[in-house]
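Just dropping this structure here.
A protein chain is absent from this complex, but the other protein chains hold their places.
Per-chain residue numbering starts at 1, and chain names A and B are given in the order in which the chains are listed.
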Amino acid sequence: MKIARGRVQFETRQDLPLSANSLGATDWNRTGSWKYLEPFHRDLTPPCSDRCLADVDVVAMMRRVEAGRWEEAVRGVLPANPFPAVTGRLCPHPCTAPCNRKAHGGGIDVRAVEREVGDWKLRHRVRPVLPPEILPSVHVVGSGPAGLAAAVTLRTLGHPVVVHEAAEEAGGMLRWSAPAFRLPIDVVHAEIEWVKDLGVRIQTSTPVLRDDYEGFGPAVLALGLGRSRGLGIPGEDLPGVHDACRFLADLRRGERPDLGQRVAVIGGGNTALDAARSLLRLGAEPVVIYRRSEREMPAFREAVAEAREEGIPFRFHEVPVALEPAKGGGLLLTIRGTVPGEPDESGRPRVLPGPGGVTVIEVDAVVKALGEELSEELLPRGVEAKGGVLVVDDRWRTGRPGLFACGEAAPGGGRSVAESIRDGRLCAIALHEEVAGAPLPADHPLRRLPDRDPRIAKFKDLNMAWFAGDPPEAPRRLAPALRAGSFDPVEEGLGTDRARTEAARCFKCGTCTGCDTCLVYCPDFAIERRPGGGYAVNLEYCKGCGVCVEECPRAAVHMRRASS
Amino acid sequence: MTPAAIPKIDGDPIVHRGHLACPGCAATPAYRMALQVLGRRTIVAAPACCFAVIDGAFPHSASGVPFLHTAFEASPAYASGVRAALDVKGETDTNVLVWAGDGGTFDIGLQALSAAAERNENLLYVCYDNEAYMNTGIQRSSATPRGAWTTTTPAGHTKVEVKKDLGEIMAAHRIPYFATASISHPDDMMAKFEKARKLRGFRMIHYFSPCPTGWKADSRHMVELGRRAVESGLFPLYEIFDGERLVINHRPAWTPLREYVSLQGRFKHFRDEDVAAMEAEARAAWERLEHRARLNAGP
Partner (left out) sequence: MKTIEPGTEAPPTILTGNQAAAWGAFLSRVQVVSAYPITPQTTVIETLADLTARADWPNRFVNVESEHSAMAVCIGASYGGVRTFTATSSQGLALMHELLHWAAGGRLPVVLVDVNRAMAPGWSIWTDQQDSLSQRDTGWAQFYCSSVQDILDHVILAFRMAEEASVPVMVVEDAFVLSHTAEAVSLPAPAEVDRFLPPRRPAFSLDVEKPRAFGGLLGPDWYQEVRKDLHESLLRLGDAAPRIYGEWERLTGRSYAPVEAWGVEDADVVLLTSGAVSSTAREVVATLRARRKRVGLVQVRMFRPFPGERLREVLRGVPKVAVLDRNCSFGHHGIFHQELKSALYSMEAAERPRIYGYVLGLGGRDVGPRALQEVVRLTEVREAPEPETTWIGAVLPEGPEQEHEEGVR
């Protein structure tokens, strides 16, 4: 008797066992030849990760949080987003819009989970791995979210970094614009300390003048816009007419400015809403006046909804045309109706004068929140602006060699903190690659290129049998009636336990979580764990039944024509 | 509805690859799970059934544990003999597992089964019920559901008799443990194997084993068939301890039975009234179960 390739072979009749019992196993029998279709494991793109403004791999974060591996969750998020405690509070979270969970119990509150990740980072001072500072030093001008993100990214790539900030404290809009009920000042301070702790030097009260750039080597220009737009109407300079940015900055400085009782806030952006909601908390009665419809407001939907639930009235399709002092010390604000016209270059309808007459309302103060413009006089030589936006190429380079730009003044800037953070990172990478003369390796964590099929995992691709339809772990919110008079955060944190529960609710669409469903169900035991995680299909035995594809809860296994 | 969970499973199964089950066979993953729970100190006795083929032809075997092919009608008796030999030799910790199809259990093997149960032989008996004689080519058994097509109950003459209630039969023997299990609820199934492993005496698991080949279904729907059977109330998951205490393990979602039937060619001829009749039978059976479960709870 001999055994050839695991198969027992008899050479003489006497080789046969007395009782005709088996003498070998069946492994020699390659049942894989039966199939005409074969399964393979391949992650699809989760809709949330696809939409993340900061390129965070949301699903990876959810998996780690679910497992309670908090530090790993932080380390997973940091390369893309060094400030999850900030975005976990301020992000407009477009990731949740396509969340497949919405159709099965309720969408995942990604932001609330991210906030816990961020708070964990701050509580436990989790630092990324820092290489020695052996690369050329980089100057970063501006310490807003983009500047800080660029600084952290450059530091983690091995550059010594100096951040220059004109104001007395770093943080940009985080420090001076975001109101405490959205972003407590402690969080900002903690983030700045964290950045400093990485070895980033931050020089405050240090405006960078044109000539200063001559002494810089490679640098990142991460400027805010700096100058508020005016109303352009008579009476704009009257006492009682305030600038929203300044008002918010005063608040952030710890002051409680008293603007009067009746305050008209002009504008439809986040600054307008922050100002109006702050005024409410100071005891005033704000009204928001916006020249277009609610739909066209640049403010985040969520902010508008919260302002509404706080009882702040809105006047749409109205535009101020004149201001004059009222008897008794107030202001008479003349406003006029508007109608939408043809779309402008931004796609929004132009504002045209309405057919009706004007209305005059009496207020104690007017707060202008019409957006900001670039102060071009501060720009270094060689840096150009067009239409109020810095000119940069597709690698974030300005016209001045070695000077890169991102942030509010750069193209695409000022939309959200998350995008500013992403831009800061990408700009830093571009600078680093130019300085280093080589691209970052594709598997570098800063690159964030998970090996996934670009196809988005849809609800219909998932197997709902494996998921309970339990409702979300919603963060506790301060009752609207209690918000006037309090700058406490509107939204409380979930806490780690509930965040884990919420993360566990996440489907992890399209991605293999190592759940073993395919392995357990394979009738041919052809699915094997790979040493580094994930699974391999042993095609020598797979009969192509398709159960693994059908049962995969997350659409991470697919079928194709058999290769042989 | 609480979804099932995936149990922990060894990546390296005791059962070998290269076995001869059809694509999408539900019996082989259950066999793997059972052997994982019972371990290598297990001897399997199997009558004529799909496993007589699945295990492989001489001189090879897929099982990875001793595997005794038995006469069709006699596996509980063979297993009793194996048990007796082990006990006599002092190998009382070795498990004896009967792994039998529905034909060998509900039909031809019922006498030997009843006797082994009555003797309370220290065996674990798993009936993988694919609701017909699949190995011989889909002939009707007493486990075939009413109305189903088989090659011996062809179109126009489909089965008119109701499926035997194995749980009631076995409960009447007052065996220490009887449980039903479904591939769609593998955590429940593994827990039942584990529970059975720890008990002594005659233990039985009635495993609902969707057979894509015999049910004229797509092989990829193997688990989904089990799920729909459970969630439509057709195959309830429960346990009976000592033939007395009945515990319902899972409340069905009462999904329409049409969803179960529609995946299978053997019910292709079903009209709405046939589905409704099947649904009514399932409801009635469920009510009997609930009634029994309530009796246990006492007044």
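Simple rule for what comes next: a residue touches a chain if its C-beta (ideal position, glycine included) is under 8 Å from a C-beta of that chain, and two chains touch if they have at least 3 such contacts.
The model shown is predicted, which means the values in this text are computed figures rather than measured ones.
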Write out, one label after another, the shown chains that touch the chain missing from the document.
A, B
Taking the entire complex into account, which one of B:3, B:66 or B:201 touches the absent chain?
B:66
Which one, B:4, B:86 or B:134, makes contact with the chain that was left out?
B:86
Given B:4, B:49 or B:74, the correct residue touching the omitted chain is B:74
In the full complex, which residues of subunit B touch the absent chain?
40-43, 45, 52-53, 55-61, 63-71, 73-74, 76-90, 94, 111-112, 114-115, 118-119
Missing-chain contacts on subunit A, rising order, are 13, 16-23
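FYI, only the chains that are shown with their structure count from here on.
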So how far apart, in whole Å, are subunit A and subunit B when each is placed at the average of its C-alpha atoms?
51
Sort out for me which residues of subunit A touch subunit B in the complex.
7-8, 10, 17, 20-31, 34-35, 465-469, 515-517, 519-526, 528-529, 538, 540-541, 543-547, 549-551
The answer for subunit B against subunit A in the complex is residues 1-4, 6-9, 11, 13, 15-26, 28-29, 32-33, 55-56, 58-62, 64, 67, 183-184, 186, 212, 218-224, 227
